[in-house]
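My questions all concern the structure below.
For this depiction, one protein chain was excluded, whereas all remaining protein chains were kept in their positions.
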Amino acid sequence: MLEYALKGSRRYWGWLIFLLVVMGIGFSAYLTQFKVGLGITGMSRDVSWGLYVAQFTYLVGIAASGVMVVLPFYLHDYKAFGRITVLGEFLAIAAVLLCITFVFVDLAYPERILNVMLFPRPNSILFWDMIVLNGYLLLNILVGWNALAAERKGVHYQKWVKVLAYISIPWAFSIHTVTAFLYSGMPARDYWLSAIMAARFLVGAFCSGPAVLILLCLIIRKVSRFDPGKEQMRTLGGIVAYAFILNIFFLLLEVFTAFYSNIPAEKATWIYLYEGMGGHGQFVPWMWLSVVAGVVGLLLLIIPGTRRRLDTLAVGCVAVIVCTWIEKGFTLIPAGLTPNPFDQVFPYYPTVREVVITIGVYALGFFILTVLYKIAISVKEEVGA
Amino acid sequence: MEVDRRAFLKIAGLSGLLALGGTAAFKLFAPGEVDAAMEAVPLTEAKQWAMVVDMQKCWAKQKEGECKDCILACDYVHNVPRYGDPKDAIKWIFEEPYEDTFPEQQREFADENLKKLPFLLLCNHCTNPPCCRVCPTKATWKREKDGIVMQDLHRCIGCRFCMAACPYGSRSLNWVDPLVEMKDRDPRFPYNPDYPVRSKGVVEKCTFCDQRVDRGMTPACVVACKKKNVNALTFGDLTDKDSNVRKLIRENYTIVRKPQLGTGPNVFYIMRGNYA
Partner (left out) sequence: MYDGGKIIVGLVIGLCLLFSPYFFNAGRAAKAPQPELTPQAKKAKVCVAPTEWIKANHMHLLDTWRNSAVRDGERYYHSANGKIYYESLQTTCLDCHSNKAQFCDQCHNYMDVQPYCWTCHFAPTPKEKSQWKSIEERFLK
C-alpha cells in the first residue's frame, strides 16, 4: 500500500518538500550538537534534562491516546469509530517514532544507544520504557496496517489482528505509566515524587491525544474526499472534555497537597513556576498562559453547544493542546529539576539550536504522519468509505 | 519434494537467523583465553568505605589563608576540567555553604555564622544509591567488595538519568569535550599522565579514588589534607567497628545529607557547635 504515498497532488508534495527542508535544517543543527556536545543546548549541570526529554514525555502521551479510539471500537463495539481507528493507530506510530528520535537526540553519547539492549537492567525504568515503547510501535504497525489492508481488499481483518488490538489496550496504558514511573520514583525530585503522577500523565494523554486527532480529522475533511465523520469527532470531543476536566482536577489536587501542607520542598517548584524564585521567573508567563488556555478549553468543551459545533470544538482542542503542552511538554521536566538539590535556582531556557533541532524532529514526525495518513485516506477514498 | 516459494522463503529466513544468531552467540559466550590470567593481588580491603568530614579543622586552616588543596588535588589527579562556568561545570569534590548543603535544616534564627560557612561535598557512595537503580546500562553500580559507587565511562550513554536521581547533586555530565575546551583555558591540561581524560557525553563523579584504593592508597583529597596537617578528611571502613571512621562517629555528633530519603549516605559531617 506504500504506493499510495507516492501519488499525490501538488499541495501534498509541496507540504512534504517543505517538511524535508525543515528536517534538513534541524539535521544540520543536530550535526553541530553531535560534534560539539550537548553544551550547545540550554541544559546545565543543575537542569540536566530539558526540551528534548519534555517532548519525549509529551509525545508518549499522544501515542497512548490511540487507545481512546481503539478501546470503544474493539472492546465496546462502538461501530462509529471503525472509520477512524486506523487514524488513531497511525498517529500513535508517528508519535512513538518521534519519542524514540527525541531520546536519541537527547543522548549525550548517542553512538552507544545499543548499550541499553546489550546490557539490560530490569531495575531501571528506562529499560522497561524501551520495551513498552517498541512493543507498542510494533502492535500499532501490525494492527493498523493489517486492518487497513483488509479494508482495502474488502474483507474482514484476520482474527489475530483483534487479539493484538486487545493487547494494545492495556499496553497503551502501560507506556505512559512506565514513562511516569521514570519521574515519580526518584527520591531526589519533590515536584515529581507524587503517586498521582502516572494518573496525571494518563489523563493528560487522553485529552491531548484525541484533541490532536480531532484537529487532524478536520484537516483531512478539508484536504481529501474522506470524511472521518461528525459523530466520530463529537464523541472524541466528549472524551477530550472528560479527560481534560480530570487533568485540571488532578493538577489542582497536587496544588492542594503542596500548599495546604505548607512544606517548603513541596511548594518550591510550584512557586518557581507560577511566581518566580531566586530572581528567576522565565516560566511564569508560560504557566499563566497555560492557565488561560485551560479555562478557555474547559469552557468550550464543557458547554455542549460549543462542543458540538466543529469550529468551536477545534478552538477548544487547540486550547487543550496549548495548556497540556506548556504544562507537560515544556515546563514539567526542567521545573522538576529546579530548585536543584542545594535549593538553588539555576534557570533553564532552550537555546536557538535546541529549538531548531526540536522543530526538525517534529517535521520528521509530521512527515511520517503525512505519508501514513495519505495511505490510509487513499485506501478509504478508494473503498468509498 | 515440492517446496513452494513461501515455504522456501520461511526456511531461508530461519536458517539465516540461526546462522547469524549462532555465530553471535558463540562469540558472546565462548570462553576467552585471557580471562584465566585475571586474579586479584590482595589489597587494602573494606566492606564499605566511608568518609568523615571535620569542617572545623578546615575552617581553622582557612583563617590562615585560603586552602583548596583537596579540591585541587582531586581535579589534578583525575584531569577534571575547570571551566569556571557553573553551566558546564564538572565537580567531583566541591564547596557549598551550610544552608545549601543541609537545606532542610533551615531555621530563621540559627547561628548566623554557620549559614554561610563552606562545607565540602562529594559523592556520598550511598548504601542504597538511587543513581545505580536507574542507570539503564549499569554504567554506574555499587561495588560489592567495598561499597564504592563506580562509574564505567566506557559504557555510559549520557542519558543523565543518574543526575536526575541523585539527591545530592554529586554528578556532572561532560557537556562539551574537555580537551577542546581546556586547550585555551589551561595549557597544562591534562595534568595527570596516569589517568585518562573524558570524552564529551559521559557522566562522572567522585569514585573515592578507586584506582588508588585498589592499590592500597587513600583518596587524593585525604592525602592532600593530611599533607597540610589539617586532617579534616578521614577515610576508612564503616563496617569495621575499630576503624578510624567508626571511632570518630562514636565520639562525635555527626550528620549526613538528606537522611530521610533512605539513601544511606556514607559521608558524615562532624557538628561540634560554636561556629564563631
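Labels A and B are assigned to the chains in the order they are written; within every chain, residues are numbered from 1.
Rule of thumb we're sticking to: contacts are C-beta pairs under 8 Å (C-beta built on N, C-alpha and C of every residue); 3 or more make two chains touch, one makes a residue touch a chain.
From a predicted model like this one, the values you see are computed outputs, not experimental measurements.
Taking every chain of the complex into account, the omitted one touches B.
The omitted chain makes contact with just one of the residues B:125, B:171 or B:198: B:198. Touch with the hidden chain on the side of subunit B covers residues 32, 34-35, 37-41, 69, 72-73, 76-77, 143, 145-146, 150, 152-154, 179, 188, 190-199, 210-211, 214-215, 220, 223-224, 227.
Basically, only the chains that are shown with their structure count from here on.
Centres computed as Cα averages put subunit A at a distance of 36 Å from subunit B. Subunit A meets subunit B in the complex at residues 36-39, 43-46, 48-49, 106-110, 112-113, 115-116, 118-119, 121, 123-127, 130, 182, 186-189, 264-265, 336-337, 340-344, 346.
Interface residues of subunit B facing subunit A in the complex, by the touch rule stated above, are 86-91, 96, 99-101, 103-104, 106, 130, 133-139, 155-161, 163-169, 172-177, 199-202, 258, 261-263.
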